[in-house]
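Every protein chain except one is present and positioned as in the full complex.
Here the chain labels run A and B in written order, and each chain numbers its own residues starting at 1.
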Amino acid sequence: MTPSAPAPGPVYEALAGLRLVDHHCHGVVTADPSPERFASLITEGAAWPGSGISPFDTPVGVAIRRHCAPVLDLPRHASAAEYLARRAELGSREVNRRFVTAAGTDVFCVDTGYAPDDVTTSWELAATAGTADAYEVVRLESVAEAVAAQGVEPGEYATAFHTAVQDAVARRHVVAVKSVAAYRTGFDLDPGRPSDADVTAAAARWLGATGTAPRLDDPVLVRHLLWTAVDVGLPLQLHVGFGDSDIRMHRVDPTHLTDWLHLTSGTVPVLLLHCWPYQRQAAYLSAVFEQVYLDVGLTLHHVGPTRARAVLEEALEVTPFRKLLYSSDAYGVAEFYHLGSLTFRQGLADLLQSRVDTDELSLPDALRIAEWTGQENARRVYFDEP
Amino acid sequence: MTPSAPAPGPVYEALAGLRLVDHHCHGVVTADPSPERFASLITEGAAWPGSGISPFDTPVGVAIRRHCAPVLDLPRHASAAEYLARRAELGSREVNRRFVTAAGTDVFCVDTGYAPDDVTTSWELAATAGTADAYEVVRLESVAEAVAAQGVEPGEYATAFHTAVQDAVARRHVVAVKSVAAYRTGFDLDPGRPSDADVTAAAARWLGATGTAPRLDDPVLVRHLLWTAVDVGLPLQLHVGFGDSDIRMHRVDPTHLTDWLHLTSGTVPVLLLHCWPYQRQAAYLSAVFEQVYLDVGLTLHHVGPTRARAVLEEALEVTPFRKLLYSSDAYGVAEFYHLGSLTFRQGLADLLQSRVDTDELSLPDALRIAEWTGQENARRVYFDEP
Partner (left out) sequence: MTPSAPAPGPVYEALAGLRLVDHHCHGVVTADPSPERFASLITEGAAWPGSGISPFDTPVGVAIRRHCAPVLDLPRHASAAEYLARRAELGSREVNRRFVTAAGTDVFCVDTGYAPDDVTTSWELAATAGTADAYEVVRLESVAEAVAAQGVEPGEYATAFHTAVQDAVARRHVVAVKSVAAYRTGFDLDPGRPSDADVTAAAARWLGATGTAPRLDDPVLVRHLLWTAVDVGLPLQLHVGFGDSDIRMHRVDPTHLTDWLHLTSGTVPVLLLHCWPYQRQAAYLSAVFEQVYLDVGLTLHHVGPTRARAVLEEALEVTPFRKLLYSSDAYGVAEFYHLGSLTFRQGLADLLQSRVDTDELSLPDALRIAEWTGQENARRVYFDEP
């Protein structure tokens, strides 16, 4: 601990020991990734081979070398080459076990609908972490695309999709649905529920566009998907903001959802994921709509520990303390379970302890906020715990 | 004062003693609010009864328990229940007197056009604060809606509205007009002055829509309202950004006003209110348009003392120091007069003193900036004082 580091205190201790509920994450790749594959998995960009630009020379790359290397018995700030060698030496099974265990997480809610790689199932993941429970989040676009792939008449699409979603969420351990509308159309959509005729016409265009399963990116069908989520009644997770180059960032400001949130008020909880650089806009929505919640998962490990507090400060500027949740949004590499947890704990502890130190917040309040955001807010939304 | 708190200094002392001009605020409710009503008044959302989410568990709720409780003779961080009980025990008259006095404000410019509750008049408010002066800000949408409610032919609407505004501002103590166009249409409007025929046609649609006074939200009539403000010639206050769920945040980026500001250059001062999360965009406009000013009222007490400096830092990144004004934008509960003043004084003192401490700003300059923003900039705009 250097003189300029914040002094530890009871909030740090509480957050260090807190068991987390990770309300949105993914599996990790099962095979040992090659150096190139590992590089591509730690960036929202790509590995850019031959460019001279390494994904290790980024905030998240620096954080891996600083905070993940010691978990693999390496010195802090080990080189990328040393890191990759040691990772290969230990093997994915051991590496995954160490990082998932280090995350200190009791519950994982796993989005199983995105798996361009061979990744662990939610059950395998829970087993990796020993005692953790796993739940599933159903990605609605994947369900719709599976319906299309199986073949459906346009006039039957709406019913078939609704039935398929109901079947998907009827399985044990499903606690939420998720949409990546942000990637498909953005949020500047007509907020209203589309008519049956509109859905049929859109489905005809979409299903007729190709013989095989197309990508669901029709604005009418994306709206219909969001309204189907309302009908099904489970909490709805929405990707917001940061992601890969498939995002059109200017179209995913979540305040574009305002009219839709008015129309769907009193129905399902809506959980805004990631949110950066729109964390203030998401915070505003959570302050004025009872059903809106947010997290800054994915963001925190990408910006790293040196900026986690700054992002959390903005995310909490006007946010009710029962509205912020924890997620890692880890995908692909188990390092992100550890880094997501570490940046959240450290960033929130910095924020809360400094408020206690200046007497702007009482210690009991700080400890309550830590528990709420780390686990209890998620338990309320997904498991109806008080 | 804890060791980690910033050391006091002459800037803190100067700001602590500075008498403020609050260039935009509202009345407070005259009756003793019930616990539920109080809860709903301290949030831009709602009380959400039965949700388990209390408006006290927010940044502003924490600030009330920390900074307002002692004014009511309670310990810092008193519980919400204790706070409400003590508030009821003292009664609104005494509570209001204490908080308005604590605000250290010499001049209140009161928007009297928004009063869903029974609130104090500007005169009562001034009396509450003892020696303070009160001035009035005329809300233009309320004037337009009153014109409609009294009955007017579409072809006479423009003249009737202009006359009504002129009558309203001719009263003593009126120093400005205000528009809530942000709530009605947003700022992505055609910037030009609408033709007489366009106004008549829009008025016909609007007045014909309902037998009783409708809400002014027609884009042509909102544009006409803004141009009428230019014709009348008083400083124009514009709600920008943060507010309740009636805002479509993506439509109230104030830089949408750029073309209109070009067209109206050389006419009336334009004062951008609240601004969060667009404080940087507002700052930019204030840097490049002579007539543009801004404040971060409402924002400061909602984010609380721990974030007031951060918001002010962004609001001042490129802003001429004669362009930032103070407002509380207090409405409903007198706590917000106190918190608005406290967060402004503390946030600005932190900002200025740290610049003096690192020798980036001279002490005389810091003291000048404090006086300008706390009162003199408002005196220049509204009272033609140098």
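Going forward, contacts are C-beta pairs under 8 Å (C-beta built on N, C-alpha and C of every residue); 3 or more make two chains touch, one makes a residue touch a chain.
Since we're looking at a predicted model, the values are computed, not measured.
Considering the whole complex, the residue from A:His173, A:Arg205 or A:His250 that touches the absent chain is A:His250. Across the entire complex, the residue among B:Asp32, B:Glu82, B:Glu313 or B:Glu371 in touch with the chain not shown is B:Glu313. Within the complete assembly, residues 7, 253, 255-256, 258-259, 261-262, 280-281, 284, 287-290, 313, 316-323, 354-355, 357-362, 365, 380, 386 of subunit B touch the chain that is not shown. Subunit A meets the missing chain through residues 2, 4-5, 43-46, 48, 51-55, 57-60, 62-63, 66, 76-77, 242, 244-245, 247-250, 276-277, 302-307, 310-311.
Definition applied: only the chains that are shown with their structure count from here on.
Rounded to a multiple of 5, the Cα-based rotation taking subunit A onto subunit B is 120 degrees.
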